[in-house]
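As you look at this complex, bear in mind that one protein chain is not there, while each of the others sits in place.
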Amino acid sequence: MEHSSKSSVLQLGLLVLGALAVLTAVEFAIALTVNIWQALAIIPLIKAGLVFYYYMHIYRLFEADKDVDRESYAYKLATNRLGLWLFLISDSFIFGGLMISRINLLGLTRPELLQVLGLAVTVVLLISSFFANRAEVSMAYGHRRQFILSLTVTLSLGILFLIGVVGVEWQLAPFGPETNLAGAVFYVMTGFHAFHVFTGVIFLAIVLRNGLRGLYSAEKHWAVEASVVYWHFIDVVWFFFYPALYLIGTLVQ
Amino acid sequence: MSLRTALISRMLFFVVLGVVLAAFISEVAFRLQGDTTSRDPQTIQLVIPRGTSEKVAQGQNVLPAGQVFVVGDVLQVKNEDSVTQTLGPLVIPPGSSASMKLDKAGEMNYTCSFQPSQSYGIEVQQALTFGMRLQASLLAGLPLGVLLGVYSLVVKPLKPNTQSPSA
Amino acid sequence: MRKLYSIGLIRGLLWQILGTALGIGILTGIRLIIGLPAWKAESAAVFGALLGSLFFVYGIGAVDDWIKVAAGNEVHEGDESAWGRMRYFGVSLDHKVIGIQYLVLSLVLMVVGGSFALIFRAELANTGLQFLTLMEYNTLMSLHGMVMIVGILVGVAAFMNYLVPMMLGARDMAFPRLNAFSFWLAVPASLILLSSMALGGFDTGWTGYPPLSARAPVGVQMFFLGVSLAGMGTILSSLNVIATAMRLRATGMTGFRLPIFVWGSLATSLISLTATQLIGLSFQMVMFQRLFGMGFFDPAKGGNPILFQHLFWFYSHPAVYVFVLPGLGIISELLPVFARKPLYGYKWVAISSFAIALIGFLVWGHHMFASGMAEYLRVPFMYSTLLVAVPTGVKFFSWLGTLWRGKIVFPVPMLFALAGIVVFLLGGLTGPPNATVATDLHLTDTYFITGHFHDTMFGGYVFPFFAAIYFWFPKMTGRRMNETLGKVHFWLMAPAFIVFSTIMMRTGLLGMRRRIADYDSTLNVTQDHVVMTVAGFLVALGILVFIINAFWSMRKGEVATGNIWNSRSPEWQVSSPMPIHNYDVPFEVVGEPYDYGLPGSVYVKFKEQE
Partner (left out) sequence: MNRKPLVIAMLLLVVVLIATFGYTWYKSAHPAFSGSLISPPQAAYAFSLTSQTGSTVNLSDFRGKYVLIFFGYTNCTSECPLTMGYLKQMHDRLGLLADQTQVILITSDPARDTPGELGAYLSNFDPSFMGLTSSLAVLQPVWSAYGVTVLDDGETHTSYLYLVDPQGDLIATYPLLSNVDGITADLENLLSGK
């Protein structure tokens, strides 16, 4: 990132957000009009790819070590990145298993949910992801005020998402976990995801607090990067869960 | 070409190779096997001959009590009798024909008007489709390809310094 | 009292009790507030156990450093050498200490699980029910399975933790705190697993298939929860191993100069890192079904019990490779040392571990031949299953090639390694009949499967495990284990076990179903059961000898600080027991790892020697 100026990086982040927004809109439109599941399965993959590259900087994993000294910060940082990504891989198997269960149990039907709310929380999480990226970039360039600002926005949007799903959707849903299969699948999927969001919020809150106390610098801010990458991962999971729960297929009678 | 891309393309090549091999073997075996339920869905006609209703009224059997189909078959009932006949969801006016698509596997007993027993048995079997054979080829081909791929790394290393355990 | 409290383990247990009580209280309170009937044993037990395990991990101090970091303070690895023997009873960040802690926990669990086996083995010695009720039998039988499996997982983690950093020349694992955390998660998990006996037990077998497990007594919840928690621990520790092996290798240690054991550990960790999540998920889904009435596997609600089997076996088949791969690695480590010859076909063996692991992901279906999958799809699963025999065969070939014309010596570790090969061969050869659909439909759910499974587990894990203990005991303690007692242990255990498993398969072929408390006397297998029981107790006796030997040698064993096996592996080039931070001077890898007996060949070169 060193070879490009901060403004250009932020600009790119905004561009990516725009692309993600377009993709989401298209997704929604397809669901409302022709509702072809193949399309609704491919679009999340595209979104995930964008986030992996631009927000989660997956390519950093493959950068050769500049510094071979085992005790150096750079080397440990690379090791930490590897560890975090290994954890994400492992975690993605849970969500993969949930998706498989959903496909196996519900097929091309979906639970009866509030479309507006679904779209709203999705957008909220998307924007929070953008601000998370903004926070990390700002930190990488040592702009602390902007970092704090963006991180606060991310955090509050994350909490908003939680309220939207657990506080509103769970209460308004016309079924309980025991009512029918759709209910069971809906609550277990959103439940697992909401739990991850919750942990992410705590993580971000800790980072924010320590950021306010000025513990991070442009050179050393692994905690910031970790929390932000984790947050993006949660967002990516939702890319797949949103169509799976709200869009694909016909309503369960 | 970086080491990573070299490795990925190598593995991809062998996975494809494995799947092709598996598919070949599977298809050959399949042909030799000569499976009966593997035909494509088609339209099968059932003709109700003239005078059926009278015979049925006397309790005679005119038509077989049932028939076997594969999923996707279309059963077309042609009514050459003088009265309206029914079979399950079908109503067939005289001299006309009606058809239904059998897209669920299982055994059904439809009520009908052209059997003394008032019922016609329809057994729909899951056809051994190409899709399932493809699935099978993938299930067998993937591990085969992986096996060949990893051992190829020993036989012909990517580069001298390349067998890092991430491979 | 204060002194007692300062011991981490005791502190942790106290906190766990506190947490469990608190959890039960909180849950009951919540139920009161939202106006449900206050007392529901099931949810109370689950929530209590969950909170209890969290409290344990907190109480023992496995998360203190993270809390400090979160609070924005600096953390340092304290000097633990001062603690002396107490290090083993509390949180230590030293991978060697954690490895030994794992080892002890593993032995304890396997002794417990084994004693369960002895109990119902005695019950089975005769037809009819002697001294167990059906429920007791089922509980013991199910727990024997899962306790042993957890024990094996822990044992695998033990050697991966102890050996991998040493063999790589690393100072410690990549994430020491995570390492400690994942171990201390395993302790409450084991306790919860065992506590299922107190809560009515369960009668599902270790597989816990719904709908049976959806109706079983509350004990099954503890079983699910315990396994899920243990799974978390495994995932984290395997993450650690992968990161360590990829990042902390000594200079010059390229992929094909890695010790075979590290290759095996990598393959193992790859599986447990990813697949373990799915067994956790499947178990949690059944827990939710029981707690919240979700209908995943309940046909009455449109659920699909087969889905559970898919999720379950997607982990549980690769899991057996998790158990055996490190064991096979240990065999490959020891043979060259005692045959004084290079390991035959090193690269092929190294890659074979990976091949087994990767193929293992795609064969889970062969556990479901009898449970209604599309007939045509059985064939590819059969094929891929049989394919696993190829890399395994490569390993056998390499072992034989290594022994061929070697100057073989037979100390106890070598004996166990050889026994491992023989027994694993028995297990391996009885595999294909189970993999072949035509025969499996007859063999499934008989003692033949059980015998096959025990052969693979003993040959692939138990014997190499003991070999490893006898081999690396001097590294751990600075004293070597008593040879004579070791030989007694071996000659009690190995023949007895081979008789045991062979007879087991015979009864299976005669029609003895697995997992049943009683059998028909007209099967004419009663004598076989008697023989099995006797053999089983002989194995147990051998292990008793081993335990005595271990405790005795720890104090009075012959002092062995040098390279007593005259091995090339780096950890033997420094004095035993291992220095606190492994290598005071880093080494460089300059040659092939297993070139035993080749004049002038060097594997590791310490910097000081330049």
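We just call them A, B and C in the order they show up, numbering each chain from 1.
We take it that a contact is a pair of C-beta atoms (placed from the backbone, for glycine too) under 8 Å apart; a residue touches a chain by one contact, two chains touch by 3 or more.
Keep in mind it's a predicted model, so treat the numbers as computed, not measured.
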Omitted chain - touching chains that are shown: A, B
Per the touch definition above, residue among A:50, A:121, A:189 or A:223 touching the missing chain: A:50
Which of B:52, B:113 or B:137 contacts the chain that the document leaves out: B:113
Among B:3, B:47, B:91 or B:138, the residue in touch with the chain that has been omitted: B:91
Residues from chain A at the interface with the omitted partner, ascending: 1, 4, 9, 12, 15-16, 19, 22-23, 26, 30, 34, 36, 38-39, 42-43, 46, 49-50, 53-54, 250
Contacts of chain B with the absent chain, listed as residue ranges: 84-86, 88-100, 111, 113
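The working rule: only the chains that are shown with their structure count from here on.
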Chain contact topology (line, ring, star, complete or other): line
Chain whose Cα centroid lies nearest the overall Cα centroid: C
Computed distance of Cα centres, chain C from chain B, in Å: 44
Distance from the mean Cα position of chain C to that of chain A, given in whole angstrom: 35
Where chain B touches two or more other chains, by residue: none
Residues of chain A that touch chain C when the two form their complex: 70, 75, 78-79, 82-83, 86-87, 89-91, 93-94, 97-98, 100-101, 104-105, 177-178, 180-181, 183-185, 187-188, 206, 209-210, 213, 215, 223
Complex contact set, residues of chain C against chain A: 69-70, 72, 171, 174-175, 178, 235, 239-240, 242-243, 246-248, 273-278, 280-282, 285, 288-289, 292-296, 301-304, 307, 310-311
Complex contacts: residues of chain B adjacent to chain C: 22, 26, 126, 128, 132-133, 135-140, 142-144, 146-147, 150-151, 153-154, 161-167
